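Structure in structure tokens, see below.
The complex appears here minus one protein chain, its other protein chains still in place.
Up next, chain A:
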Amino acid sequence: MTAPLHDTPADADPTEDVAPAAGAGVRKVEGRTLKQIAWNRLKRDKVALAGGVTVLLLVLVAVFAPLVVGLLGHPPDEFHQEELEDLTNLPKGAFGGMSGDFLFGVEPNKGRDIFSRVVYGARISLLVAFLAAVVAVVLGTIFGIVAGYFGGWIDALISRVMDVLLAFPQLLFIISLVSVLPDELLGLRDNGVRIAVLVMVIGFFGWPYVGRIVRGQTLSLREREYVEAARSLGGGQRHILFRELLPNLVAPVTVYATLMIPTNILTEAALSFLGAGVLPPTASWGSMLRDALGTYEHDPMFMVFPGLAIFVAVLAFNLFGDGLRDALDPKGTR
């Protein structure tokens, strides 16, 4: 890790990092990398750190879901109908059947463990959100940099395509797409198809956001002296694009990717809610919310937990992303 060489005072003005106070030779001035500077700033941003830690926890829970559920819950698809009332089919006991055995209670009608399903739901949500962000970033960076650097008709073409995509009714498109999808596609089956489609579609409709930012940055960067210098020294276009411009785009792209993940989590949840997500019995937060709709008046806890999961995940990613932006972008105001 790029630990800072010198401690900075906690109350220091953030701009000090870039130009440390030349305090009459008290400290030796050393150059710092962007990473070091950013880490320093991030470390001081407690809210962002809390977000980051939550994100890390969520990722760990998702990765080690079988372990977590093995310790604290029941298999996510297992029915426990003995936990339900005879007449109403609602969980026995208060708060949706919460107990030491069933931490978040059980579902009405089926009696599945809500805790286990929230934990497994994190896998789908995060997987789809991460991969879709990757797709969006890759596409957005490539098209954005090309549009910004070459300009002219290439820029016009790519920009219009981005406009069209931004205006596209994404949700409606996915819902109708899912209903006509075959069960097998490119060697994938069933849920594999659904996840792949969610990733590709959410990513595909997300790239113009990244693309616009990258294009804008590229437009200003390509006029910089070091690019001029590289060009005059005979650097090829590929060299300039990927060696000179791309490294300087890493910061905004990273920030945007982090901020894109919570949006993707919400989109995935909305699609699952509308029945266009993963297939049953696979748990996802959105489909849990939909299942909870029918009984929300009499068993609100079933709606609370997946709702809370979405809320926490989205908030954590947003806080972390905001902190990261502040840390990476010295000119930005807090």
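One rule holds for everything that comes next: a contact is a pair of C-beta atoms (placed from the backbone, for glycine too) under 8 Å apart; a residue touches a chain by one contact, two chains touch by 3 or more; residues count from 1.
Basically, contacts and distances are computed from a predicted model.
*Asks:* Among "Membrane protein", "Protease3", "ABC transporter substrate-binding protein" or "Succinyl-CoA--3-ketoacid-CoA transferase", find the name that the UniProt record gives to the complex chain excluded from display.
*Replies:* Options "Membrane protein", "Protease3", "ABC transporter substrate-binding protein" or "Succinyl-CoA--3-ketoacid-CoA transferase" considered; the missing chain's recorded name is "ABC transporter substrate-binding protein".
*Asks:* Out of A:73, A:108 or A:306, which is the one that touches the chain we can't see?
*Replies:* Per the contact definition at the top, the residue touching the missing chain is A:108.
*Asks:* Quick one: which of A:90, A:221 or A:301 touches the chain that's been left out?
*Replies:* In the complete complex, the chain left out is touched by residue A:90.
*Asks:* Would you write out the residues of chain A that touch the absent chain, in ascending order?
*Replies:* 77-79, 81, 84, 86-90, 108-110, 179, 183, 190, 273-275, 279-281, 290, 293-298
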